[in-house]
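Have a look at this one.
Moving on, here comes chain A:
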Amino acid sequence: MAESLHAWPFFGSGVLLFVLGLHALVTRPHLLIKVLAFNVMGSGTFMVLLSAAARGSGEPDPVPQALVITGIVVAVSATAVALALMLRLYPILGGAGLPPGPPED
Partner candidate 1 sequence: MEAQGGYMLVAILLTSLAPGVTIFFLREEQFALRTFLNMAGAVFKVVLVVALLVGVYREGYTYRFSVTLLPGIDLVLAADALSLLFASLSATLWLVTTVYAIGYLEGSPRRSRFFGFFSLCVSATVGIAFSGNLVTMLIFYEMLTLATWPLVLHRGTPESFRAGRIYLAYTLFGGSVLLAAVVWLTVLAGSRDFTADGYLSALYPEHGTALTALFVLLIAGFGVKAALLPLHSWLPRAMVAPAPVSALLHAVAVVKAGAFGIVRVVHDVYGIPLAVEMGVMRPLMWLAIATIVYGSVRALFSQDLKRRLAFSTVSQVSYIVLGVSLAGPLGAMGGLVHLVHQGVMKITLFFCAGNFAETLGIHRTGEMGGVGRRMPWTLAAFTLAGLGMIGVPPMAGFITKWYLGLGALESGQGWVIAVLVISSLLNAAYFLPPILIGWFGCPAAPWDRERFRGHRLETHWMLLLPTLMVALLALGMGLLASAPYSPLGWVSFIFGVAPGHGSEGFAGGAGP
Partner candidate 2 sequence: MSIGATALTLVPLAPLLLALVLPAGKGAWRLTPLAVLPALGAVLLLPDATRAHLPEVLLGVRLALDPVSRGFLLAAALLWGAAAVYARGDLRDDPHVVRFHVFFLLAMAGNLGLVVAADAVVFYTFFALMSLASVGLVVHRCTAEAWRATWVYLGMAVLGELCLFTGLILQVHAVGDPSLERLVLEAPPDGLAVSLIVVGLGAKAGMVPLHLWLPLAHPAAPTPASAVLSGAMIKAGLLGWLYLIPRGEAMAGVGTWLLVAGLAGAWFGVLAGVLQQRPKTLLAYSSISQMGLMTAGMGLAVQAPELGPALTAALVFYVVHHGLAKGALFLGTGIARQVSLPWLLLGLGVPSLALAGLPLTSGAMAKSLLKTPLEATQGDYSAVLLLMALAAAGTAVLMLRFLALVLPGAGRDGGGSWAMRLPWLLLALAAPLLPWCWDPAAAWALLSPGKLWTAAWPLLLGVGVALAGFLLFRRVRVRVHLPEGDLWWLLERAGRAGVQAVARQPVLWRSPGGTLYARLGAWLVRGWGTLQDRALEAERHMRRWEVLGGGFTAWILILFGVLWWGLGG
């Protein structure tokens, strides 16, 4: 766990964001909200990762920064794919919301 006290807000809010994102991803039928929720989850995770940079007492660890940057790139590509899919689905569904009820295969 983050030993330094000043990392705690990052860690805590990161976890909170993750849970919030998870909740939205699961419960909201609108696809755009789902995509955004995924990004919120991502941000939460990144914040937890960043809090790890404060390990120990010396210089901040640079590795998490690198990881987060890579993560953001990956998240952006994923978001792009998701949005592209959403756009393709838009005319089919007549909107960006998933139809109510259990989907058929």
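Selection rule, in plain terms: all candidates are chains of the complex that A comes from, given by their letters.
Operating definition for what follows: a contact is a pair of C-beta atoms (placed from the backbone, for glycine too) under 8 Å apart; a residue touches a chain by one contact, two chains touch by 3 or more; residues count from 1.
The structure presented is a predicted model; accordingly, all values stated were derived computationally and were not measured.
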Single touching candidate for chain A, where 1 or 2 all sit in one complex: 2
Complex interface listing, chain A residues touching candidate 2: 22-23, 25-27, 29, 98, 101-105
